[in-house]
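Every protein chain but one is kept in place in this view of the complex.
Labels A, B and C are assigned to the chains in the order they are written; within every chain, residues are numbered from 1.
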């Protein structure tokens, strides 16, 4: 299934008048405050988030999984799904593949399909947390950190293979997430595990094309429940420094201990020029992988406030790879992603409203009340008309969820694919 | 110092035109969606929050305290401060006293003063977590739970005295917060401590006037760091049931373990008719006592969504005692409270926008996406024009923080009181 | 495979001399302190822990599962595995079945097998967190709490079926663990969900034989990540009270928010006569289901200190159902369970060493230093000779892990069952 522009236009018609009224009113108000609305609209349009190939089907937990109808069963269908989301939101212009789940059979065909849907290939992801049927060595006790050289070599080679596959598709970065760690005190020697990991990463890094980045993810626990080799940003940062200029830290919002101040981590990594990528989701308890902005939207705004500041003030930091990394256990996966994209754009738009000069002045005055007022004034503004405008001008839907439903997308997918397909992935 | 109505009107003049435009636009929009704007305005006006007498001066931590200028140094000045806040916000029509810090010398004079400022006397608070100079027994090892009968009796008598003082002022409820607990495993017998507490509370309950309520607070830790006798809502609920119909649980937002779902606790207590009061603040790590809405405003909205639902659907639950319980370490205490009141009213207004019928229908359909959309639609609405309207009609300031500054309130207080006064309290 | 007594005796021979020396020395020392060693040995022998049928194979996470060799593939083999553990430890004299994974085909044969291995049938567990192929209704959006009456009725009927199956085997209790809850704010009406759950539980309760108990488990999150209907002990306690005398709360060590004081919960539930059962495991981050005692053995000791106190002082509380509920992701499941049993017996033995009279006296004196000394004196004692003695006299192994390896149990199981069997369960 493919959504044509006129389908979306039809869906927009009914709400167009109301949108115009709201945009007009808000635009006037912001302009009066000295804000360049056009610049914000342009930034929102340029902000594109990659969709992970493994999040297009229903997710689950160790207690089981309730499947969803019409899931994509191959790479082509996954890219089609991203195309549907992108057509509606104009914000999802990239896909992030997971190897070995998404190895293309025909590279040209896949590239052509993605191109036709205006979808780029973002970071490619390696998988060394599960054993594949054909694998000689097992990752049960670790991959890049394993005490066995044979296992480490297999894991390194897999990452090099992933780079190769990504390279053929036009990807420019490799994301390394390691499940490596231990479930019990004593199981691992922390120092050996870290040194093995560093050496393995360096070897992979040598195989990285010149215009690529290596993104090193961190996570405190799960699936290991006592220790994780790359447990926090400090470890990831240390490893990125050890590898070299093209290695960066990647922040996943769910990968922190309770009460972490993530916005500060983001800010410091950008100061040091080492923030390479971002995985969006939300959580209340742990790595819950919930819809972005569904639990702590203000924290998301504060993070975007730092991101916007960094993008304006930290030339030492490169462009970031943005991705959603969520699991969809009780919602239609495509609707869930659309809600996440809306929340991301909302937080970004609000952060763009923050008057950084006023904020700086209030900070220098230690006028804490005014600092808070400035952030809250931006946050309390209803920016939905800006998001609508950005989408509308790009050919997207005023209200993507409504359009998705009005246009009967899911039913059409079920018709095409059948009910009981199952997407590969988590 | 007292703010007269015309002072505030002057402060409002400049922003009046802009307010009217925004209110007009929003009001039309909401009315089109079937919302009764007038009803909401009325509810916002009726919603009054008590200010604790101990929060009008600068707070501190165990590492010290940085004082603030012009703090109130006696009960009269404290009530004057509440009067200033109320004049500006029209939301702070009550004060909550703490005994022995606030024992009036002349009851009639105090009542008259409060009356002249339109301030009521909300719940009175007992203090059995500190020793007073004249006390015979020490609370070092507990008060109502103490193994010593003499200590328990002193603590019980103190609570009865507090009721008596409150009664003379027109209060209708007693809030009991116990620091009782232990710092080390083995220090307390959990069962004895709970039974002593239950018996002590029952004795106090017997001394409660017929039209009074007893509000039982809970808290998992601090100032005791291993156990607290009333550690959670379950224990508080159990004790309230044991005491009788006039005993209720009191929820303080900061008194929960990390990641607690507080809105569910609120909802269940209202279902059971046992939610008696509420202490507002915000926190990132523990009982941080930060400005309401400064850290997790969406969580505050979700809590208000349950409160609004309960107020509409749970006749078994009584009217609630609302209070701010925050500490002001780096802001002007009065400005801090004004920001808290704004955040409370904002969350309340947004919760009032939730279409409970649509929500119920979506819940019955298990349409999780729509459930979220309904809550987020309300939350994303910029309700500040509603708050302004409610204040304006009641004689308050369009923007209380601005008015407070424009009118030079703090400078005036310093002029009247001097720089180095210190308010009693935490 | 079955372990005969003489096999174990052979394995014991080498360590017998050393055991006797250690036991003799410790026994003398304890006797001098006024402790009745024989009584403690007897209590250790009487303390029997149920093994859950689903924990005999390798566990996994949502990120996958690494299988183990020689796993039991049917109910008979599961019971044989429990028999092996019990023969070695003399502490695992019961099995806890999970329906529908463990429905017997031939009840008499199963009972006979269990009897021959000295294994009793402990609590039976219902499963309403996964859909079965033949099911008409889905539990995706809840079971006993579901808004659909049809779903609730299916879930109720399943629980009644489970009681019926358990009854045929000689079980005397039903454990109800509900995954019911929500992943997003707004998804559930908290009050409706709780009321539906209460009504469903009451209906099941009506079907409970007179000499049975209903054990109601609680858990704050997972697999739902925003709210759980029975989120804490307070809710479980409330539901148990609503159902009646035969309904009790069940505490699973991993089912608490960070930093919870679990020993206090245990103590209070026993005071109120409502602690019905216990699931042992350990965790560092959440419901990690690690080996008992592998992370926080002192907390386990403190819990046992309360259990011992309650068993001695709370006649209002019934005998408890003890069970291990852990997941074995990186260890041989049988070895993992043996380590758990050792940790449980160790904590129990140490708790039995606490001089409750001295402790009470020190508590009355507020001599906190001595309170701590008393607990630590018991905890620091190396009680392994007592555990060895208890096992030895019952016919078990001095060192069960060593015996398991010396006797080549796993290899034998692989020989009998093959490598690639997979146990049903989590």
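Everything that follows uses one rule, which is that a residue touches a chain if its C-beta (ideal position, glycine included) is under 8 Å from a C-beta of that chain, and two chains touch if they have at least 3 such contacts.
The structure displayed is predicted, hence computed values, not measured ones.
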Shown chains touched by the chain that is not drawn here: A, B, C
Which of C:272, C:331 or C:389 contacts the chain that the document leaves out: C:331
Residue, one of B:121, B:221 or B:379, that touches the chain absent here: B:221
Which residue of A:35, A:113 or A:268 touches the chain not shown here: A:268
Residue of A:48, A:77, A:235 or A:381 touching the missing chain in the full complex: A:235
Touching the absent chain when the full complex is considered, from C:207, C:297 or C:395: C:297
Residues of chain A (touch criterion as defined above) contacting the omitted chain: 140-141, 147, 182-192, 194-195, 220-221, 226-227, 231-235, 237-238, 257-261, 263-264, 267-268, 270-272, 302, 305-306, 309, 313-314, 359-360, 362-364, 366, 368, 371-372, 374-375
Interface with the unshown chain - residue positions in chain B: 59-64, 66, 129-131, 138-141, 179, 182-185, 187, 220-223, 225-226, 258, 283-286, 288-291, 294-295, 327, 329-331, 426
Interface residues of chain C (partner: the chain not displayed): 22, 25, 29, 258-259, 261, 284-285, 291, 293-299, 330-332, 335-336, 339, 346, 366, 368-369, 372-373, 376, 379-382, 384, 401
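Note that in this section only the chains that are shown with their structure count from here on.
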Length of the line joining the C-alpha centres of chain B and chain C, rounded to whole Å: 43
Shared interface positions of chain B, touching two or more other chains: 258-259, 261, 366, 368, 372
